[in-house]
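Just one protein chain is left out here, and the rest sit where they should.
Chains here go by letter, A and B, matching the order in which they are written, and residues are numbered from 1 within each.
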Amino acid sequence: MTQGTHSFSVERGLNAWREEIDAPVAAFFSSCVHCGLCAQACPFFVETGDPKYTPIHKLEPMRLLWEQEFTLWGKLKKTVKDRVDTQLGRAPKPLITDEMLEEWEPLLYDSCSMCGRCSMVCPVGNDIHYMIRKAREGMVASGHSPEGLVAASVRAVNTGSPMGLQWKTLDVQIKHVETATGLEVPIDKQGADYLVLLSSMEIINFPEYLEAITKIFDHAGVSWTLSKTCFEATNAGIQIGSKDIAATLVQRVVDAAEQLQVKNVISPECGHAYTAIRWEGPNAIKRAYPFKVYHIIEVLDQLRADGRIKTEGKEMDRLSMHDPCNLARKSGVVQQQRSLMDLVASNFVDLKEHGEFQWCCGAGGGVSSNERAEPLKLAAFKRKKAQIEEVEPERMVTMCATCRTQLEEGLEEFNMDIPVVGLTEIIADHLVEKEVENKKAEES
Amino acid sequence: MATSKTLGESLRQHGVSRRGFLKFCAATASMMALPPSMAPAIAQALEKARRPSVIWLSFQECTGCTESLTRSFSPTVENLIFDVISLDYHHTLQAAAGDAAEHAREQAMNTNAGEYLVVVDGSLPGPNANPGYSTIAGISNYDMLMDTIDGAAAVVAVGTCAAFGGLPKADPNPTGAVSVQDLVKDKPVINVSGCPPVPMVITGVLAQFLTFGTLPELDEYGRPRAFFGQSIHDRCYRRPFYDKGKFAESFDDEGAKAGWCLYRLGCKGPMTYNACATMKWNGGASWPVEAGYPCLGCSEPDFWDAGGFYKALSVPTGSPGDVLLTAGAVGAAVGVGAGLMSRNQGKQAVKHHDKVTADQLEEKL
Partner (left out) sequence: MTPMDFLLLTKGPLFSLAIAIFALGILIRLFEIFALGRAHNYAAARGNEVIPGLKTMYRRFNPDPGTLWHVGFVIALLLFIPHIELIKSTLGVSWPGLPNPVVDAVTAITLLGLVAVLIHRLTHPVKRFLSTPQDYLIWTVTFLPVLTGYLAYHRLINPYPLALGLHIFTVEIFLIVLPFTKLTHIFTAFVARYYNGAIFGRKGIQS
């Protein structure tokens, strides 16, 4: 037992798996017949053709542990094996070795974005991505997680942002937005309806997002605020697969929301941040929130449905959309972004497989934070590229900063001149400004 | 007590026409899977055949086999064949009784040593069983059989009891009954099974013995392949209904009235090898399936123990429902136990959880 020694070891990893194995995992492992269909659903296999990237194969070490320790049959086999070993006077061969975990590390991290597409097609119903998430717990505890993700986790815990971003950086941007829009960006406003979170990647790569929501919320009269103590929505703990790290990070969001007594928390245009706060967070901190969590797209669509967003004009070029896995397949937000697109686009065409059956961009699940996975990340993108080529859009729209970066980099790599835009920005661009002025005139 | 009278003479004496005799020979030829051109040869051989001596031993039996052979509503060639053999000992049919009867048997054995046929009907208590379960004239069945077959040319086991043990051998077999072939190892044994057997099968076997002096080709149960080579199912006139999936489900439903397949009513035709479907009974009048009754499989070994007569062939013989329930209940209990053990393992693991911190991770970098 390594308790208290704080050193990563196989045993500590196996202990983590023992914590994670539950009835669904047992049902899934009992059911796999090695049909290999999950491989056809995985962009990492489809674009590399290497059978070792078959999703279920990535779980083999955890399956071995389940079989040996969580089934009566496995226990019996183990007893017999031990007897035989004792009889022959040889040392029993360990079931799972450090070398094995080392071999599996790239399979569980570099070649899996936890997009969950395999979970949708498995004929016996195995939710493979559910198990990958659990398997990563053991990888972290055994010391077999990629350096990039370890570094991101450390930075996230120590600095508040996986990219090491400080409030002062954001502050500069806030000032910039306020100047550009003439509107106030509310900070630490007690009792606001919505606490808006951002992602570091957005702050650095896509500053237009903050400006867009400032405009939209002003337009729709939404009461919102940023929090100085917690602006970061992303959660490296979810990506590396450590609920301890995840809990630490989620706790910051919860503390900020409770401190400001907001009714709702908005996750930004970032896929994993949303699943982290919306679905995993309460389980990481082991209690339900006193507030609700929404993705910005859900909020915007609700405002649209309530008639609080008035737009004018439409984008005339051919637009298509990439659904972030975390938002669509893994969180059930599929129709909202399409309703919003209808509001502002006249020539929108969906990719052939979209919504819950969309293909991953290849960068999620921590792949983009893991430098070692670069070649695989680009390979997996080829599936998205093929999908985009099928419908030949002039621009792509998405609502996740990681997906957006991956699409931009990937398309550039293949010399495809297709710009990628965030949905929130497009909405902001089409707001009716006059109405606001008219209202103000009427009031005065 | 063999006489010089040939079979031909005897037949003519009984007023059997030449035409009727040839018809029988043709039927015999076809049963023995010989070409029709062989029929005259059979006729010629039969006409010249001498009456062979036959000793008929009846052990643990019901006399049904003898009834089947003798009780015909009109004289047939089969009966006449039966009449013209020299049946020197048959305690149901012979006039003599007591010592005289046994004396007749001994005399036949002595006179025809090495040539006579022994026909047995009924099973008998085996050498290790209490011989008192069945004796004749104070002689145990076992002793009488072993003594009689000593000088026999061949043994014909007539009926399922003699061939396979039949009803006496059925579970729990209180008398330790065995079949003839269980005991007779050094003489050819021909099994003419059936409860009772089709009469013509016996006469057919005798006809071959008389004609060619040979014994018929036998199947793996020692039965003449000519008569037992095909299953009831394969020759059943109701087979087309089986193939179409039309089954009677009770003895008085529309299907039964329409003459549909009796499989679901327990017909054992598919596993039963006999000539009923082709030769029929009572002078070709009918046979059980034609009378609307499922085949019991009476010509097969252990047919009494092969599941209920009215249960389909596919139905297991034990009580699988009870087994399933019991094993299922035990399985559920053990499963819950094993599952709780595993669950506890998970809980222990949670107890031993070593919290992952950023500091620990940082050391890795």
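Basically, a residue touches a chain if its C-beta (ideal position, glycine included) is under 8 Å from a C-beta of that chain, and two chains touch if they have at least 3 such contacts.
Predicted model, so just to flag it, every value in this text is computed and none were measured.
*Asks:* Looking at B:10, B:86, B:231 or B:360, which residue reaches the missing chain?
*Replies:* B:231
*Asks:* One chain isn't shown here. Among B:113, B:146, B:285 or B:324, which residue touches it?
*Replies:* The missing chain is touched by B:324.
*Asks:* Which of A:6, A:52 or A:176 touches the chain that is not shown?
*Replies:* Of the listed residues, the one touching the omitted chain is A:52.
*Asks:* From the list A:14, A:65 or A:122, which touches the chain that is not on show?
*Replies:* Per the contact definition at the top, the residue touching the missing chain is A:122.
*Asks:* Could you please point out the subunit A residues that touch the chain left off the display?
*Replies:* On the side of subunit A, residues 21-28, 30-37, 39, 45, 49, 51-52, 54, 56-57, 70-73, 119-127, 130, 278-283, 285-289, 292-293, 328-334, 356 touch the unshown chain.
*Asks:* In the complete complex, the non-displayed chain touches which residues of subunit B?
*Replies:* Contact residues on subunit B toward the absent chain are 219-221, 231, 233-234, 242-247, 263-264, 270-271, 273, 300-302, 305-307, 311-321, 323-324, 326-328, 330-332, 334-336, 338-340, 342-343, 346.
The rule we apply is simple: only the chains that are shown with their structure count from here on.
*Asks:* Please work out the Cα centroid separation of subunit A and subunit B, and write it as a whole number of Å.
*Replies:* So the centre of subunit A lies 75 Å away from the centre of subunit B.
*Asks:* Under the touch definition given earlier, write down the residues of subunit A that touch subunit B in their complex.
*Replies:* Going by the criterion above, the answer is residues 1-6, 8, 12, 15-16, 18-19, 21-22, 69-72, 140-141, 143, 147, 150-151, 153-154, 156-158, 242, 244-245, 248.
*Asks:* What residues on subunit B touch subunit A, complex-wise?
*Replies:* 334-335, 338, 342, 345-346, 348-350, 352-358, 360-362, 364-365
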